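Of the protein chains in this complex, all but one are displayed in their positions.
Right, chain A next:
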Amino acid sequence: MEMEFNVNGIKHILEVDPMERLLDVLRNKLKLTGAKEGCGEGECGACTIILDGVAINSCIVLAAQAAGREILTIESLEKDGELDRLQKAFINNGAVQCGYCTPGMLMSCKALLMKNPAPTEEEIKTAIEGNLCRCTGYTKIIKAVKEAVKDI
């Protein structure tokens, strides 16, 4: 099936298998390998991207369901060689360790800030409840988001 995908503001016409997931198309066809596959079942959040303004797990969405909609991946955060303030805050606060969860974690936080530029700690926790991190213990991640918010 030929379908149109709008990824990070760029339109792509791609030949897609009906059973391909959005994560597969992003990683294998578009070589956007920021979104990771962890569990493949909606549990870990490593594959989180933003679809029509909200964070979703790209491992449990068929590519066909995302066709024609607005897709944002971690690769969209850096603009003209400069990292997004969330990315900078993650680095400054030691919120990136092994880094496997980071792209998904950042996209969950980005989706939150797009809707709610001044979230409470509770709201930050809810936004990342579907993102597992084995390394940081989450405290540094929450601290980083708070710092990014303060910077606005």
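The working rule: a residue touches a chain if its C-beta (ideal position, glycine included) is under 8 Å from a C-beta of that chain, and two chains touch if they have at least 3 such contacts; residues count from 1.
The criterion applied here is as follows: contacts and distances are computed from a predicted model.
Peer 1: Going by UniProt, what is the name of the one chain that was not included in the view, given "Transport permease protein", "Cytochrome o ubiquinol oxidase subunit I", "Succinate dehydrogenase iron-sulfur subunit" or "FAD-binding PCMH-type domain-containing protein"?
Peer 2: "FAD-binding PCMH-type domain-containing protein"
Peer 1: Could you list which residues of chain A touch the chain missing from the display?
Peer 2: 1, 17-19, 21, 40-43, 45, 48, 51, 54-57, 59-62, 64-65, 108, 111, 126-131
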